[in-house]
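Every protein chain but one is kept in place in this view of the complex.
When the chains are written out, they are named A, B and C in that same order, and each has its own residue count from 1.
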Amino acid sequence: MDAGRRDVLKAGSGVSLLALLAAAGWLKPGEAQAADWNKAAFEAKSMEETVKAFGGGTPATSKDITFFSTPDIAENGAVVPIGVASALPKTEQIAILVEKNPNMLAATFDIPAGTEPSLTTRVKMGQSSNVYALVKADGKYYVASKEVKVTLGGCGG
Amino acid sequence: MADPMRIRANVDASGVTEVKVLMNHEMETGQRKDASGKTIPAWFIQNVTATHGGRTVLSAQWGPAVSKNPFLSFKFKGAQKGDKVQVTWVDNRGDKRTDEATIA
Amino acid sequence: MRTRALYAGLLAAAGIVAAPQAAAQDAVKEIEKYREALQDGNPAELWEARGEDLWKRPAGPRKVSLEKCDLGLGPGVVKGAYAQLPRYFADADRVMDLETRLVHCRMTLQGLTREEATKQPFGAGTDRKSDNDALVAYVTAESKGVKMNVPLAHPKEKEMYALGEKMFYFRGGPYDFSCATCHAADNTRIRLQDLPNLTKPAGAQLAYTGWPAYRVSQGELRTFQWRLNDCFRQQRFPELAFTSDASIALTSFLARNANGAEFKAPTIKR
Partner (left out) sequence: MHKTLFAAACAAALAGCAGTSPSGGGSDAAVRAKAVDVMKASFKERGIAKLDRLIQDETQALCSQYATTAPPKDVAARIEKANMALIKPPADGQYLGDWKRGEQVAQRGTGFQYSDTEKTPVGGNCYACHQLSKQEISYGTIGPSLYNFGKLRGFTPEMQKYAWGKVYNAHAYAACSNMPRFGAQGILSEQQLKDVVALLMDPKSPVNQ
């Protein structure tokens, strides 16, 4: 699983993104209003574009990010439970991405101090795919992946 | 108007409050077609904010890939039994819903 | 149409191709984990809450609530009522399942017409919410943990059960299907879904006590009337009418066969 993930991530070039990170305002205090929705990130088609839209550089693979309550096989792609926990110090943000969805980013969570860097939600998956947990901790981006297969079911039709 | 959320919040002995939220929402992707072949417009929750005593304990941005009738669970510190947790969502049409639960 | 995902996905997983039988077993085990992960946070609760509100809120031309509705254990008794349905109701001189009884109460107590009380029996999204679904969710949830105890004393209860049994084995339509085609053998599955043997207590208990259910594939709470209706769709039959006698007869047969088991619904399913 790891090999495939690295291939995807290698594609991202971190250099020019660092400048964007500096200019990025998405964590500025007072900006977390209801109207704050990162359109560019949700329209991104790749991990590279998504992280760029967040204002980050190439994420490093991390073993400190774990999936829990996340099945290897989902009986239905309409509801796939995903649990993500980060053991990285100063985790500020957790995002869930589905590689083969039309837009990769499904959800992103800001984790204030006092809130545990661990949460669960449910996402749609159009087909079997890698799921990524992208974590921002102490200003840097990290990522872990897990493959989830989506099955056909029932009587058909 | 949107139907209420179901919010459960429980604090354990170590002072960690677990919050579980179920929301009523179609979370329409904008990629499906109706019977006549017309695209059903996207309609989904974009922002979720949970607060405790005026302090934000979680904020989220969602896309249409979050499942219909969304479920979310998370944990935070600093609350006590009897406190209130408020959850607000806002969708891409500007509809909004706020509900609260008492921490048990 | 369903996504054709697994096929390609699994071709890639080399280990699995070598041993298809074992892979299917592993897949079944993994799907169990998927089901477990869904148990916490069942959107059926959203229906239960709406149903409780509908039950208690004055409505209809007579502006009364359903709180005086007799579900078989006396007016207003909801707790445990579903575990003893269908049953014979003297006031209607008819065996009724829950949904038929709810229609009856909404007509006799609230003054709705039959058309009003039976319209939109099954939900289909926000624009077509079903009051029936919500009421059923509320009433059935009030039987959680209660043992199934469907009576079979009144001659009309016996007749309904016997008719339901015959209907279960009725083969028809272009595909020659009956309920029994899929639900009369042990340890079979359709695709990867286990099929309960509804002719034996263990299978009937497992199946019946798991409905209604929130179906994640549809994003809707589905009632037992819906379950029967959709089975017949897949059997290639015409449409089973909501609260028809055949629906009550089949429900009587299956519910009675589930006697002794603890009721668990509303559940969450694929």
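Annotations for the structure displayed:
Keep in mind that, in the parts below, a contact is a pair of C-beta atoms (placed from the backbone, for glycine too) under 8 Å apart; a residue touches a chain by one contact, two chains touch by 3 or more.
What you see is a predicted model, and the numbers here were worked out from it, not measured in a lab.
Among C:53, C:67, C:116 or C:245, only C:245 touches the chain that is left out of the view.
Between the chain not shown and the residues C:150, C:192 or C:268, the one that touches is C:192. From the set C:73, C:152 or C:180, the residue in touch with the chain omitted from the display is C:180, counting the whole complex.
Residues touching the missing chain, restricted to chain C, are 1, 4, 6-7, 10-11, 16-17, 20, 23-24, 27, 162-163, 166-167, 169-178, 180-182, 184-185, 187-192, 195, 199, 232-234, 236-241, 244-247, 249 (touch as defined at the top).
The rule we apply is simple: only the chains that are shown with their structure count from here on.
Chain pairs A-C and B-C differ in how many C-beta pairs they share in contact, with the greater number at A-C. Centres computed as Cα averages put chain A at a distance of 37 Å from chain C. Between the CA-based centres of chain B and chain C the separation comes to 28 Å, rounded to the whole angstrom. The multi-chain contact residues of chain A, meaning those touching 2 or more other chains, are 78-79, 81. Multi-chain contact residues of chain C (touching two or more other chains) are listed as 40, 216, 219. Here chain B touches chain C in the complex through residues 3-4, 6, 20, 22, 24, 26, 67-69, 71, 73, going by the rule given at the top. Chain A contributes residues 32, 34-38, 41-42, 78-81, 98, 101-103, 105-112, 114-116, 118-124 to its touches with chain B in the complex.
Residues of chain C touching chain A in their complex: 2-6, 8-10, 27, 30-31, 33-35, 37-38, 40, 182, 190-193, 216-217, 219, 234, 270.
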